[in-house]
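Excluded from the complex is one protein chain; the other protein chains are retained at their positions.
Now for chain A:
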Amino acid sequence: MAALTPYQSWGRYPRALPAGVRSLRFRDQPLPRVAGSVLPFGNGRSYGDSCLNNGGTLLATRGLDRFLAFDPATGLIRCEAGVLLSEILSLTVGGGWFLPVTPGTRYVTVGGAIANDVHGKNHHLAGTFGHQVIRLELLRSSGERLRCGPTERADLFAATIGGLGLTGLITWAEFRLKRIANPYVQVERTRFDHLDGFFELALGADREHEYTVAWIDCLASGRHLGRGIYLAGNHAAPTCEDAPRPPGRAPSIPFDPPLSLIATPTLRAFNEIFYRKQPRRPTNGVEHFAPFFYPLDGIGQWNRIYGPKGFLQYQSVVPMSAGRDATRAMLACIAGSGQGSFLSVLKVFGDRPAAGLLSFPRPGVTLALDFPYKGRATLRLFETLDTLVAQAGGAIYPAKDAHMSPRLFAAGYPRVDEFRRHLDPAFSSSFWRRVTGAVA
């Protein structure tokens, strides 16, 4: 096993050892000349191996963390690719500007958000992060600096959105923030007792609410299968009073426990309590944006609770026509296995056409869970889930994947051949080699 370096993925599985790490600090720097392939590495919040380059070189981009321009009148922002979403929020929330699309952690870089074409709880209205990007600069290994956007080198742009860092180095990007009146969110929480309850709520609430998502109890089975809590939120009105205080400094898991702290009995109890804690009747309240959008950012280094073997995330999307049955079958399979996660997430994606050739979000229902890595037992479960996803005509999210087969990748990403034309010849990743059989 490779030694622990600071350059692991968030799931810490699989391990990979780069031959070298080159830190970039200024966007006018040329790409380093190295033998073998390179891959940009932002803040390491991808779960699997899409941010890893075993035996190759990582280009650490966190040093590219400058703003180029921000117009507080229009919300137009331009920044380097290594800026974290949290750094944008710190700068702009006070002035009434919020991210147009945000994933469940704010500790991702702008470059990473583009390269994985991340989505948020407002996908049904806003699409993905890539839909928000107006322009970006791509530094290719040929030395060319190419500006691209929806109307400028649109084909290269579409390859770079969701392009997993394989089309070159994004040096900066420009996008527009959205107006908010204050840092608060009006949230409605509704408990549902089974999967059908989720779909009823999703069909109604997605029309009225900007942000929707459900937490589900992935260990519940039988008539409780797919029970959970539906969250629907909107940015609070300007008149919002009794505003809650922002959360204080996040506690952190200070060290690596010698083994996973996630055991089935604790999981079962946690999920039961989490579900029961929610009153039967819908509740409505105002929350600070941070716990609403980023519940897990509240615990620093939470990935450590899974112990040294790490964990895998499984996020799939299946078309709506097959969504109900496929989701039911997957949940039954997971509940039966006794493996599962603290926070399982279910959401219905909107039907906006994808921004990128390899974008994951597409019309349908998406399920995300994490699993402590338990060797063959985990991989066997994943194989069963893969079969269900494949039968339903679905796909797996590369940013969270460490296991999918080349066949499932090809089936889920039919535009991969078109994408291949825009690959930068010097760029590669552990993920890419795994799912395409390419050589380093």
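Assume contacts are C-beta pairs under 8 Å (C-beta built on N, C-alpha and C of every residue); 3 or more make two chains touch, one makes a residue touch a chain; residues count from 1.
Definition applied: contacts and distances are computed from a predicted model.
Among the names given as "Tripartite tricarboxylate transporter TctB family protein", "Short-chain dehydrogenase", "Nucleotidyltransferase family protein" or "Polyamine aminopropyltransferase", UniProt records the absent chain under the name "Short-chain dehydrogenase".
Contact with the chain not shown here comes from a single listed residue; of A:R12, A:R27 or A:H209, that residue is A:R27. Here the missing chain is touched by one residue of A:A16, A:L39, A:A60 or A:I334, and it is A:A60.
For chain A, the residues in touch with the chain missing from this view are 5-6, 20-21, 23-28, 60, 62-63, 66-70, 91.
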